[in-house]
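One protein chain is absent from this view; the other protein chains keep their places.
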Amino acid sequence: MKRLVTDRVLLLVALLVVLVVWMSLLGANGYLVAPYDVDYLLSSLESVVPLCLLGVAELLVIVSGRGGIDLSVGAMVSLVGMAFGFMVGDWHWPVWIAIIGAVLAGAVLGAVNGFLVAWLGVPALIATLATYYAFSSLALVSNDNAPISTQPVQDLHSLTSTVGQVPTQVFTFLLPCVVLAWLLANRTNYGRRLYAIGTNEAAARFAGLPVVKIRFRAYVLSGALSAVVAVITVAQFASARPDAGTVGNGMALPAITIAILGGTAITGGIGRIGGVVIASLFVVWLNAGILLAFEDSRGSQYQLLALGAVLVASALLNRATLTRRE
Amino acid sequence: SKKDQPATGDQARVKVAFVPKLQGIPYFEAMNTGGQKAAKDLGIDWIYKGGTTADPGAQTEILKSLIQQKVDVLVVAPNDPDSVVPILADAASKGIKVLTSDTDAPNSVREMFVNQATADGIGKSVIDSLMTAMNQRGKFAIVSCGQTAANLNSWIDVQKRHAAEKYPDATLVDTVYAGEDEAKAVSMAKDLMNAHPGLTGLIGQCTASAPGVAKAVREAGKIGKVFTVGVGTPNSMKPYLQDGSSSAAVLWDVEQLGYLTAWAGLKVKKGEQPQATSNVSAKLPAVKYEDKTLLLGDPLKLTKDNVGDYDY
Amino acid sequence: MSKTEGQEVVLIAVLAVLWLALGFGTDTFFAASNLQNILATVAPVTIIGIGMTAVIVTGGIDVSVGSALAVVLVLVAKLVRDSGLTLVPAVVAGLVAGGVLGALNGVLVAYGRVHAIIITFGTLNIFRFVALQIFEGKEVAGVPGTLELLGGGADGRSFGIPHSWLLAVLLAAGMWFYMRHAPTGRHLYAIGGNAPAARLAGIRVNRRLVGVYAVTGVLVGLAACCVIGGGGLVAQSAGTGLELQVIAAVVIGGTSILGGRGSVLGTVLGALLVGTVTSAVTLLGWRSELTALFIGVFILLAVGADLVRERRRRRE
């Protein structure tokens, strides 16, 4: 019981179970406008994919410490998405080459952030705020504000069809990326060092770790993951939009929210991939449930309340348990 | 509270769901009002469900929840015409009838598009109104909203072409994008007036920038020197039409658009094809149908004389 | 007492160069109407930036200001339009509403002892929800010109200068004096430098934190009144993305995002720089989409200048 409140992943799993059981009961008893069933949950996974991948990207940079954060992920999704759109839609590159090209482009954009943050020492919040502005502007300029949705781009939608009820991209993109990220964080020396520099940078430097390179790579990875999301988003919507990752509130704020909700410590050095995965499942399924709870437009409003309340409550709960342990 | 379950005897009531680009702007709320009126007249269920931001992703999630709800007819005003293509195909494959309204998604499986007015009609009407005010000559600029909004961009194309063809003495000097943000539209309109001292015309391309450009003219004290025309809703344009900072607003009867949308939904569900000209209601006596497109009619020109007739 | 006032000098120089270049490059930059427009446009960001500077100096951040602005906007707009509130009560209502939201942030940050970015990410969503509830699904159109004195029109100016910007400068001067010379103002720097040590030194850390967030809220309220100004339309999307603009102004002004260092005067100049760049893009007839690119570049230049100065200090 005590671990339930101190261990963020366990807590989230418990919350997730409560949510699903409760919503299913509501649905079965006619309190929702439609059943909250397996099919619905599986089809919602489509929204989990980008959220979870960007959440993992945020985890990597937040864990790297020194106020690590990446506000530019949404802008990178827009810009890489446009690049991908050009490669597939205008230049008619084969899809696989274009995907590799997109990921490389994302890595390059991430490297710009990494250079600013790790090499020059610009605080991450500021560096990525600047690149957020710059990348989103470039995305708009790249094709005169217009989306790219020529036939080859529309054909990309087959990348995101379904296997059974599950969106294909869960298997082709999400799981491989999450497994790789998990291995990276927990089973490689790079992961160890990443957590080390985030926990205590000075100690890491004395221990002879190449702090700059390690942090730089975290931002490159964040760019590459954003590129994967860009590819998925272009395919899912059959269109490369210059504001794909920045429209509305953009993709960065939800991704950071997911990372934090998943238990990533904003001070660096602490955070688990599993937490991010469960947190994104929780938020998406919660939102999907809320939409079914209202027949009219209020659902989207209550989603905001729920997300805010869950974030504040979980942070305070974490704090309370930490204080008690001290 | 327990939601109303369709009673077994009520099977026949058709559920028409409309998904606007976003909730909470008067334009779509007025469509909702019209849709509700039609629902009462026609004996159908009308669902209005929109996101809090004009974001294709949020729209997709709402569409998904409506598919899960197994509505009979799904009408959408897409934020991005191409982005809704896949989800609409998904809906159709589950036996749901799919339509678009307000903004079309021509590449989708939609069976019908309920068009308020053609891009041609709106674009030309805006230019003609502005040119009347500007005496057919001078410099003008456009304050548009979302950079990627497909319908706004198509109107801009028509406006450019039409102005070039019909008003050789008028020149379009700049097109700027203020987002869906009135304050930003005000500031950018002022920037345009400063940048081009000879500017005499401004177009507010959407319901946020139409009052914005008028307010800018009013605050700059240039009423009578700079003329504005915009695509704005009656209540928001009323004060500006009255003091002359706006010469005219081009719109259409949005409530009737909502009404027509609901009517079209029912038609499609029943599998009926509208006639070339249909009598929908007293207010919509002759709606034209051609090429899978139902046309509400000509654009409505709001001036200080008729703006009081509408309340949204 | 630390000498951080280097950024102001750099900013003044950059602004002077920009203004001169624009003055020569365009016929209209120095037109009164243009300068008035720039000042009126940057006033709300400047006003909120004053509070944000203090918040960031304490080592915190407030990303909820955009949503809080939306709450105050819709509240005041409705009060003015539907209840016929006059200028003073309307402004008071705005300040109180903003203050309550800010104080809520402050209490959660101070007593929850959770990093401010997490708390305010949460309240960003919650406040937006509250705003939407007050909107009741409709934007507020036809707001009368009750707050004209704070707006961008002719009534909103004295000696040709917009009141809202004058107010911003006055408030900034007051905040500068407070943070520079008042003991409790100095404590903000101490808290940002080392909060546990500040507690041990007997500084009322929680009180100061609640204070700075509440003041930021009050300033958000005031900014909302300026935005409503001559009336018109308040849309549901109001304030979206404002937090990033404010943070950009503060950061360009030389305040360290890490806390413990910064000045309000820099923020005033930073906001002015952003306003100048935005206006310049239109004046020069460049594509408006490029504005964001330039803002990004200026953020980097500003931080780069700060880094170079700090390195030089270290080497001395």
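Chains: A, B and C, in written order; residue numbering restarts at 1 for each.
In this text, a residue touches a chain if its C-beta (ideal position, glycine included) is under 8 Å from a C-beta of that chain, and two chains touch if they have at least 3 such contacts.
We take it that contacts and distances are computed from a predicted model.
The complex appears with one chain absent; UniProt names that chain "ABC transporter ATP-binding protein" among the candidates "ABC transporter ATP-binding protein", "Sarcosine oxidase subunit beta", "Peptide/nickel transport system permease protein" or "PduH protein".
The chain not shown here makes contact, within the complete complex, with A, C.
Considering the full assembly, C:Gly260 is the residue among C:Gly49, C:Gly98, C:Gly112 or C:Gly260 that touches the omitted chain. In the complete assembly, the contact with the undisplayed chain comes from A:Gly191, out of A:Gly191, A:Gly245 or A:Gly308. The missing chain, though absent from the display, is touched by one residue of C:Arg81, C:Arg113, C:His163 or C:His187; that residue is C:His187.
Counting the whole complex, the residues of chain C in touch with the unshown chain are 1-2, 4, 181-183, 186-187, 189-190, 192-194, 196-204, 260-261, 313-316. Looking at chain A, the residues touching the absent chain are 186-193, 195-196, 199-200, 202-209, 269-270, 325-326.
As a working rule, only the chains that are shown with their structure count from here on.
A complete topology is adopted by the chain contact network, contact being made between every pair of chains.
Computed centre separation for the pair chain A/chain C is 29 angstrom, with centres defined by C-alpha atoms. Chain B and chain C, compared by their mean Cα positions, are separated by 34 Å. Put simply, the C-alpha centre of chain A and that of chain B have 34 angstrom between them.
Multi-chain contact residues of chain B, defined as those touching 2 or more other chains: 23-24, 52-53, 147, 177. For chain A, the set of residues touching two or more other chains reads 140, 145, 248-249, 297, 301, 304. On the chain A side of its complex with chain B, the touching residues are 29-35, 39-40, 43-44, 46-47, 140, 145-147, 149, 154, 157, 160, 236-239, 241-243, 247-249, 287-288, 291-292, 294-297, 299-301, 303-304.
Residue ranges of chain A in contact with chain C, taken from their complex: 67, 69, 71, 116, 120-123, 125-127, 129-134, 136-138, 140-141, 145, 248-249, 253, 256-257, 260, 266-267, 297, 301-302, 304-305, 307-309, 311-312, 315-316, 318-319, 323. Within the complex, the chain C residues that touch chain A are 61, 63, 108, 112-115, 117-119, 121-129, 132-133, 137, 240, 244, 247-248, 251, 256-258, 287, 289-293, 295-297, 299-300, 303-304, 307.
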